[in-house]
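Yeah, one chain of the complex is gone here, protein chain that is, but the others are all in their spots.
Order as written gives the chain letters A, B and C; numbering starts at 1 within each chain.
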Amino acid sequence: MATVIELPLETYAGPVEPDWCPGCGDFGVLKAIKMAAGRLGVAPKDLVIVSGIGCSSNLPGFIHTYGVHSLHGRAVAVASGIKLGNHDLKVVITGGDGDGYGIGVGHFIHAMRRNLDLTYVVMDNEIYGLTTGQASPTTMRDIRTKSTPRGCAETPINPLMLAVSSGATYIARGFSGEPNHMAELIAGGIAHRGFALIDVFSPCVTYNKVNTYPWFKQRVYKLEQDKGYDPHNVHQVLERAMEWGDRIPIGLFYKADQPTYEDSEPALKIGPLAHQPLGLDGTTFDAFVEEFY
Amino acid sequence: MATVIELPLETYAGPVEPDWCPGCGDFGVLKAIKMAAGRLGVAPKDLVIVSGIGCSSNLPGFIHTYGVHSLHGRAVAVASGIKLGNHDLKVVITGGDGDGYGIGVGHFIHAMRRNLDLTYVVMDNEIYGLTTGQASPTTMRDIRTKSTPRGCAETPINPLMLAVSSGATYIARGFSGEPNHMAELIAGGIAHRGFALIDVFSPCVTYNKVNTYPWFKQRVYKLEQDKGYDPHNVHQVLERAMEWGDRIPIGLFYKADQPTYEDSEPALKIGPLAHQPLGLDGTTFDAFVEEFY
Amino acid sequence: MNEITVGIGGAAGDGMDKTGDALAKTCARVGLHLFAYNSYQSVIRGGHIWLRVRIGQEKVRSHGDTLHAVIALNQDAVERHAPEVSPGGVVIFNADKFHCDIALLPDNVVTVPLPVSSLTKTFGKTLPVMQNTVALGALLFLLGLDSGVCAQVLDETFRHKGRDVVDLNVKLLMAGYDHAKANFVPLGTEWTFSGTRRPFLTGNEAISLGAVTAGCKFYSAYPMTPASAILHWMVSHAEKSGVVVKQCEDELAVVNMAIGAGYAGVRAMCGTSGGGFALMTEAIGMAGMIEAPVVVVEVQRGGPSTGIPTKTEQGDLNQVFGASQGDYPRAIIAPVDVEDCFRSTVEAFNLSEKYQMPVILISDLLLSEHPETIEPGALTREVPIERGEIVRGWNGDGKFKRYAFTRDGISPRALPGTEGTLHVAATDDHDEEGILISDVFTSPPIRRKIQEKRMKKMTLVLAELPPPELEGLQDADVTLIGWGSTKGVIQEAAEQLAAKGIRVNRLHFKYIHPFHTKEALEILRRCKRTICVEVNYTAQFARHLRAETGYSVHDSILKYDGEPFEPHHITEEALAILEGRPRSLDVTEAESREMAYHYIRTHLGESARPASVRRVEANGYGEPVWVLDIVTRDTGAKTGELTIGVETGSTYNWQPVNP
Partner (left out) sequence: MNEITVGIGGAAGDGMDKTGDALAKTCARVGLHLFAYNSYQSVIRGGHIWLRVRIGQEKVRSHGDTLHAVIALNQDAVERHAPEVSPGGVVIFNADKFHCDIALLPDNVVTVPLPVSSLTKTFGKTLPVMQNTVALGALLFLLGLDSGVCAQVLDETFRHKGRDVVDLNVKLLMAGYDHAKANFVPLGTEWTFSGTRRPFLTGNEAISLGAVTAGCKFYSAYPMTPASAILHWMVSHAEKSGVVVKQCEDELAVVNMAIGAGYAGVRAMCGTSGGGFALMTEAIGMAGMIEAPVVVVEVQRGGPSTGIPTKTEQGDLNQVFGASQGDYPRAIIAPVDVEDCFRSTVEAFNLSEKYQMPVILISDLLLSEHPETIEPGALTREVPIERGEIVRGWNGDGKFKRYAFTRDGISPRALPGTEGTLHVAATDDHDEEGILISDVFTSPPIRRKIQEKRMKKMTLVLAELPPPELEGLQDADVTLIGWGSTKGVIQEAAEQLAAKGIRVNRLHFKYIHPFHTKEALEILRRCKRTICVEVNYTAQFARHLRAETGYSVHDSILKYDGEPFEPHHITEEALAILEGRPRSLDVTEAESREMAYHYIRTHLGESARPASVRRVEANGYGEPVWVLDIVTRDTGAKTGELTIGVETGSTYNWQPVNP
């Protein structure tokens, strides 16, 4: 690998100020992504940030890279197409818990099975922010929201367990209150070959009055501080992924080396699809036509 | 509970012969469902079987009960509506691995979170049967199918782990080669209050030349035979759910008592929605209108 | 003057909704009519919100053309809206925080700067949003409205927060009221307070109330502007009305669950906007095929795609008409105003059950989110409930045929749980008993007959829907045509045109499918000149009308910038059309200011604003080019010049004064 030339944060300064509420956890994520890209020295032109729809999904507009602000729940699919179209690009997906674990959970699970080289940062605020405060798939039981005035009656999604079950090869959790730590995790995910999930506790200061900064601050601890923790051991990973309540782990949960989907594609061996000449050579074309005789 | 009056298999004899290929695993599932309903004494009129689209999803047409043969991937959602509409009915969902774990995986996961009182029997043949043999989400790595001529490059879905992760309260696996055992599992699922998943190895004799009857016969063993196995212990459950290869467990993996979604709904306390009179009483209506003044 | 429009401008989070609400309730209780429209953005805090409340002695059907009073809650609102106030009007703001450059004021418009902190200094700790209440008090005086009624409204609004909060708010209100009384003259409104209390509600609220009144017991949804308010209403009234309200994982689940509930015998509804509806179409076809009743509400917003999510449009007609593959029975109804939302929802349930098919209610952001007063009697519990025949058992005389071929195409419906009527409802095509004709036992003649059976139902549906009617003069020179939510604004435009001596009438469509081709054509043939007014780019309804009747309207008036029509837009365009003046797509001076605001906020920040605008020579192809002086907000010093329209439309060049 070539030596990395780190890039300063301003490299990625976006065209407009974020439209998030003051104090929104997403500011921390934006910063951490910039830090991660900078540390890895990824040029803005080589980075595509793909999002869905939601407060969190507005992120591509606030950073100086390529971006697709796609449809609610479809970011992972769009990003997969981009990656397969040009695998020289670094493709980072950003979005919310509703976007990724609610409407988009099918793409999420199937993308992990594929182990495409994508980095997925989910700004998990346990609420639907942009639509003004309904329950999300990570909303905890009994929490009252605009759509659950009697308390949420569903078990929250456990994204980390889903990720382990479905074949993601890099699984981490960050917290907006720890942007430096998060930046490390995101950088690790981008550098990792394969599907990387970074679930981030990114508090919604406007609509989630339960899972606030203090709530998380009191509870989170870093896996890295536990010397016995082995992110290659699935059993340990599952154990920690189930931990919730007074103590909630953040950090790198799991990492595995597996071939990526791109590795399996013969068409990608000679370079990105987007750079290949169009059309068929005469021999191939003639051979194809001959099959019809 | 009232004493159960068992019903004979013929109670459920369908109007037409199944259209499955001779030897298809789905015959065993059809029989097991009839046996399970019969053992529980569920009257045909009180049973609704909801399916998606696929060979396996043709099942409701071959049994004498109510049925909805819905859309590819949507059976779980349709069934959820039926159950909420009339929770006096027993609602069983049947379908294929493509239907349930592919296009339908989002509904699958979210329905489990809800713990609605539904029984979901997935005829898992590791292939798309009706569309003539493409890879399914449970197709094993490297298997060649019509759509993966160089071998499947994706990690198969682990439905049992997804179920544990997502809050299903009854999780089992059957095998078409063991219809009696399967019938027990299905009966257990129907009797269980909450979401029950019964994943069934149901070989496709036409398109899946790998995961055949003999292939499974050689590998499956019954969890029930392992005295040390505790279906209430999540760690053990996950351990077994990950077991795949020379030995593959079938049987009851997990069972938990949790309130159902129906329990949480005040509107259902007085009986099924479908039986309630329409409209509002005068006091309620007037109070609602008064809010607009 | 017995009609007034008040504008309240600020940012999201400034608490404008409460202020607007208090004003509106005050008016509605004393017997005035109201129509409010809130222009907002897809942002939780910040942005620019612009609420207009039109108050009238008589019924008002749009937010109107004229702005009489502005309450500006931030500096942006002062600058952007002061220039829009009509002579005799006022601009009210908190003088402690904001100022109004005199140059912005049109002739005969005065400012009402409120010294909020000095007025409230004896009240103890106050919050920034309390400036709103002071301003509201001042406004009440200026409009000649009763502060006592408003105090009562505030009491009800804040009661749950305790006596102290109520008292504080009433004091704030009176401080503003008294200050205005002491220092300003009223605007000269002449009200006769009939005292008739009227309900004041949005289209979404009317749909929700209509649903539960009609016996809706199941509502599923996934949040989506501008349909979310139905979800919120339903869930907050669920327990009392015995409705199961389910927020689902996505719109696919939403519609499939509702269909499941409908099949089980429950009146079920679901709601969404265009993007969510796109995900529902496959299942709507399923409902048509298995003949299950379901009501789907599609509240349109600005498209395409995510588009302008908090803005209005009537751009989803093509989508709703084209929903799902193949031909299947269904109805599409576009309610025409808030009151009609209530009625149409009841009707939708009846049609969906009688004809065992999906019914789509197509509304839009304007209709669904704007509140207006309606007549007290319009909301009634006594609505017709027609379910069609439901077989409650089967005597075994022959096999039960769920999809029996009947003369009218309506087959006997039976619900799961019923003895003797067992069957499978299949999306694969099937015979009368429900047995598939798609697999082993394929049968072209049965397929032909069952497709005819299903579609036959449409004849009856059409026969029971009221045909369109020409409103106004029977021999007018011009007919304004519209559909759905624009009925009121078109009516007001027609009145304006009539006042200008134009002989105009109106033809408005509510039933989109099935369509009264014969009746519509009879009317259209008698029309001399038709202009179709709609809120989209391609004139989707004019196309639909042509598709259904072969009749081509002479002209269209289209709007697709996200904001709803004001009557004058229609009036002016209609006059231009009648006078043969071509529609220009050039950027106007006012538009260039708005574009400049966008450029400033995205590139220059909050501290600048556009000042004077001048037109320079046109660009290469005859379009105007505008040059705007950009000045600092505080000193008014010029910071540069912005050129707009260099290339067609908005291309801007920015030339700072001292580069």
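Here is the rule we go by: a residue touches a chain if its C-beta (ideal position, glycine included) is under 8 Å from a C-beta of that chain, and two chains touch if they have at least 3 such contacts.
Nothing here was measured: the structure is a model prediction, and the numbers come from that model.
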Neighbouring displayed chains - absent chain, whole complex: A, B, C
Contact partner of the left-out chain, one of C:2, C:118, C:194 or C:602: C:602
Options B:95, B:129 or B:231, residue touching the unrepresented chain: B:129
Touch with the omitted chain, as defined above, among C:195, C:444, C:466 or C:501: C:444
Interface with the unshown chain - residue positions in chain C: 41-43, 46-48, 273-275, 277-279, 281-282, 285-286, 288-290, 300, 302-311, 313, 315-316, 318-328, 401, 404-407, 426-429, 431-432, 435, 437-449, 451-453, 455, 536-538, 540, 543-544, 546-548, 550-552, 560-563, 585, 587-588, 591-592, 594-595, 597-598, 601-602, 621, 647-651
Positions on chain B where the hidden chain makes contact: 15-16, 19-22, 53, 55, 69, 71-73, 102-103, 105, 128-132, 134-135, 137, 146-150, 206
Chain A residues that touch the omitted chain in the full complex: 15-16, 19, 44-46, 48, 50, 53, 58, 60-61, 64-71, 73-74, 77-86, 88-89, 106-107, 109-110, 265-268, 270, 273-274, 276-280, 282, 284-285, 287-289, 292-293
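Everything below uses one rule, namely that only the chains that are shown with their structure count from here on.
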Interchain centroid distance [CA atoms averaged], chain A/chain C, Å: 36
Centroid spacing, where centroids are CA-atom means, of chain A and chain B in whole angstrom: 31
Multi-partner residues of chain C (at least 2 other chains): 239, 249-250
Junction residues of chain A - those touching two or more other chains: 102-103, 105, 137, 150
